[in-house]
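Apart from one protein chain that is not included, each protein chain of the complex appears where it belongs.
Lettered A and B in written order, each chain numbered from 1.
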Amino acid sequence: MKKATNQSRKRSVAGDRPVDSLRLDGNAAAGMLSEIFVPDLTAGRAKCAGCGTTRSIGALHVYSHGMGMVVRCPACDGVVLRVARTPTRVWLDARGAISIVISGEN
Amino acid sequence: MARSDGGYTTNVPLADLTNGKAWIAFNYGDAPLPPEHGGPARLLVPHLYFWKSAKWVRELRFMENDTPGFWESLGYHNYGDPWREQRYAGDE
Partner (left out) sequence: MTARAPATRIEWRLTTVVDVVPETPSTRTLRLEVPGWPGHRAGQHVDVRLTAEDGYQAERSYSIASAPEDDKLALTVERLDDGEVSPYLTEELRAGDKLELRGPIGGYFVWDVPTGGPLFLVAGGSGIVPLMAMIRHRNSSLAAGDREARKKLPTRLLYSSRGWDEVIYRAELAALVDKDPTLEVVHTLTRNPPDGWTGFHRRIDRGMLDQVAWPASDTPRVFVCGPTPLVEAVAGTLVDLGHQPALVKTERFGPTGGPT
């Protein structure tokens, strides 16, 4: 059996894949994230654990599956955040973000 | 564990894949399975909830021990039997 490699990280160029036209911006995850965080997360900045680039969460790519949302880094396509909602809980996996910075209101 | 393009994974017991209970689909009608429907190849497990029928499948890894996949580790039921309405973790 083939050993698991980083195969799933190597993505084809944006535009090739069927999910590409479904791509949304970080904004699309703001509602679900507001069930976990009070300040708006999309105005904050996240550092991608995959490639180290930092950018506004609003500028990340969001794929909404009906099951939940997957937030990916536009540079390396790695998963930065995963959010899912069940009737009683909201689940967040943030291991793809090394850090998240939110500035206070000025 | 089925691993799909995009890093999605889903775990299914071997007994639920064998003896005609599941397919790897790569054609629909006379034509290759289109990408919107999971082509070039997808897993089809009709007796379990839809997220077990992984689209764009790249690899099936046989494991000794069960491990939760992508949605199973984020609040969704580990097995996913629709007859018992096992949609979310904790549903019996």
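Keep in mind that, in the parts below, a contact is a pair of C-beta atoms (placed from the backbone, for glycine too) under 8 Å apart; a residue touches a chain by one contact, two chains touch by 3 or more.
Predicted, not measured: the structure shown is a model, and the values here were computed from it.
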Partners of the unshown chain among those that are drawn: A
Chain not shown: contacting residue from A:Ala43, A:Cys76 or A:Ile100: A:Ala43
Where the missing chain touches chain A, by residue: 14-15, 20-28, 30-31, 34, 38-40, 42-43, 56-59, 105
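Heads up, the rule we're going with is that only the chains that are shown with their structure count from here on.
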Chain centre separation in whole Å, for chain B relative to chain A (CA means): 22
Contact set on chain B toward chain A in their complex: 3-7, 34-36, 51, 58-59, 61-62, 70-71, 73-76, 87-89
Interface residues, chain A side, partner chain B - complex: 1-2, 4, 7-9, 11, 17-19, 67-68, 79, 82-89, 91, 93
